[in-house]
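Complex shown without one protein chain; remaining protein chains in place.
As written, the chain order gives the labels A, B and C, with residue 1 at the start of each chain.
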Amino acid sequence: MKHHLILLVVSKLLIPFLLLFAFYVQMHGDFGPGGGFQAGAIAAAAIVLYTLIFGRRAAEKAVPPRIVEAGIPLGVLVFAGVGVANLLMGGNYLEYNAFNPAHPVEGQHLGIILVEAGVFITVFCTLVTIFNTFARRGR
Amino acid sequence: MEDLGFLGVIGHINQWITVFLIMAGLYIIVARSNMIKKLVGLSIFQTSVYLLYISPGKIIDGTAPILSPEWDTYSNPLPHVLILTAIVVGVATLALGLSLVVRINEAYGSIEEDEIYKDDAD
Amino acid sequence: MTLAVIGVRNLFGLVVLSGAYSFIMATLLIAMDAVDVGMTEAAVGAGVSTVLLLSALHLARTEEAPGKVFQPVAAILALVTGAALIYGTWGLPLYGDPDGPIHHHVAPYYIEQTPEEMGMPNIVTAVLSSYRGYDTLGETTVIFTAGLGVMMLLRGRRRDGGKPKKGGQRRDDDKKDEA
Partner (left out) sequence: MLEHFPVLIIIIPLIAGALCALARNEVVCWWLTFVVTVVCFVGAVTMLNLVQDGGTISYAMGGWLPPIGIEYRVDLLTAYLLILISLMAGIVHVYGRRLVQVEIDEDLRGWYYGMYLLCFCGLMGIVITGDAFNAFVFMEVSSLSMYVLIALGRDKRALAASFQYLIMGTIGATMYVIGVGLLYIQTGTLNMIDLGVRLESHLTEPTAIAGMAFIIVGLSLKLALFPLHLWLPNAYAYAPSATTAFIAATATKVSIYLLARYLYTVFGFDFAILSTPVPEVVLVVSIAAMFAGSFIAIFQDNIKRMLAYSSVAQIGYITLGFSLASIDGLTGSLVHIFNHAMMKGALFMLVGGIALQLGSVRLKDMAGIGREMPWTMAGFVIAGASMLGVPGTVGFVSKWYLALGALEFGAWWIVALLVISSLLVLAYMGRVVEVAYFRPRPDGAATLQDPPKIMLLMAWLLIAGCVYFGISTDFTLGTARDAANALIGTAP
């Protein structure tokens, strides 16, 4: 991968902000547009940009593929696990109220945050992995 | 191009766009032999569904379904949720389709459906 | 725009066009108050899909083989579908009409109850994660399936003589290949 100075500098500036924005979109999903899926897509875009500019080696050092691959099922497990936890707490599946029967709203908040986190993990990891897989196939 | 006159026109314009997109997408899928083009046609076909769902949910003078004290009319949130899901399903299908195309290209050296079936017949 | 997609032969041009198409679609969706959807379409349609298409093009050919320009069968099929849809949407309420049936069943519940039951202003998030949270679980599973599928398809040994990715030894008996 050739090293263009402008690309390097711009991307170094851009990527942290992309990740930060992704984090904002994730956490702000309750109030404004956004949520786990969009945040995952944006964060993945940041990693893809990083890969394109700094090369695959550097990217794999920053985001180890093994961990990312493990994240794909992990996100689903988090989501499904929330449901199972609700079951164990005496609610129906994905009934977040069960987290905190005295304050259902709090329970809902907790449930939604956890679930969105699960979505984020799966989406982010899947998109990065798909990109890596395509890139690696090219060699 | 087809959406230039959109904002000013009220009526069934949304449905005309939907219909046009569905027809175009379906035409591309059936008529074109190139697999990548088929997949793009497929996503156009799926996009048309987004409009079909979202447009009836809109209320003139309403706003996005994010509660705020200044508004009391909101567009219907349910179609938005459904279409978010549909978009995700669409991109998942696209990713899987593309990886199949890559494998097909390796196996046959071509991504034209016609050539592949000719190859199979031998 | 869409017509150009039908016409263009160079697949690279096609990808750029479809990206632009997604952006227009996203704008359109936001114009219809679907901010969440618009945002996703911009991120996914214009972003992710374009990257995916480009990486696939990188691995395949970029020119479409010449073929017939017009396919009557396809056109008839498209026309029939379009006609059915026009028939189906003919009697529907006009665009933006607040009296349509979809505004009077189920949806008002979400709009009215979300502040009480969820305590959050974004109704879309509330519906997505809680009222219809199970759909979202399914959606996450779809993504997971696709990710796993891409890995399974592209990580195996290459059939064109390339090396297997992991230590898996190449199978020597290809007796099944004949089937």
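As a working rule, a contact is a pair of C-beta atoms (placed from the backbone, for glycine too) under 8 Å apart; a residue touches a chain by one contact, two chains touch by 3 or more.
Just so it is clear, the structure is predicted and the values come from calculations on it, not from any experiment.
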{"item": "Left-out chain, listing which of the shown chains it touches", "value": "A, B, C"}
{"item": "Contact residue for the chain not shown (choose from A:25, A:94 or A:130)", "value": "A:94"}
{"item": "Contact with the hidden chain (one of C:32, C:56 or C:146)", "value": "C:146"}
{"item": "On subunit B, residues whose C-beta touches the chain left out of the figure", "value": "22, 26, 29, 35, 38, 42, 45-46, 49, 52-53, 56, 78-79, 82, 85-86, 89, 92-93, 96-97, 100-101, 103-104, 107-108, 113, 116-117, 120"}
{"item": "Contacts of subunit C with the absent chain, listed as residue ranges", "value": "84-85, 87-92, 100-107, 109-110, 130-135, 137-139, 141-142, 144-146, 148-149, 151-153, 155-157, 159, 164-169, 171, 174-179"}
{"item": "Hidden partner interface residues of subunit A, rising order", "value": "70, 72-74, 76-77, 80-81, 83-84, 87, 91-98"}
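Keep this in mind: only the chains that are shown with their structure count from here on.
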{"item": "Chain whose averaged C-alpha position falls nearest the assembly-wide average", "value": "C"}
{"item": "Approximate Å spacing (C-alpha centroids) for the pair subunit A, subunit C", "value": "19"}
{"item": "Rounded Å distance between subunit A and subunit B, as computed from the means of their C-alpha atoms", "value": "24"}
{"item": "Separation of mean Cα positions, subunit C and subunit B [Å, integer]", "value": "6"}
{"item": "Contacts with two or more other chains, residues of subunit A listed in rising order", "value": "31-33, 37, 123, 130, 133-134, 137"}
{"item": "Subunit B residues counted as touching two or more neighbouring chains", "value": "64, 66, 84, 88, 95, 98-99, 102"}
{"item": "Subunit B partner contacts - residues on subunit C that touch it in the complex", "value": "1-3, 5-6, 11, 14-15, 18, 21-22, 24-25, 28-29, 31-37, 40-41, 44-45, 48-49, 52-53, 55-57, 59-61, 64-65, 67-68, 70-71, 73-75, 77-79, 81-82, 85-86, 89, 92-98, 100, 102-103, 106-107, 110-111, 114-115, 121-124, 127-128, 132, 135-136, 138-139, 142-143, 145-147, 149-150, 153-154, 158-160"}
{"item": "Complex contact set, residues of subunit A against subunit C", "value": "29-35, 37-38, 41-42, 44-45, 48, 69, 72-73, 75-76, 79-80, 83, 93-94, 96, 104-105, 108-109, 111-112, 115-116, 118-119, 122-123, 125-127, 129-131, 133-138"}
{"item": "Partner subunit A, residues of subunit B touching it in the complex", "value": "64, 66, 84, 88, 95, 98-99, 102"}
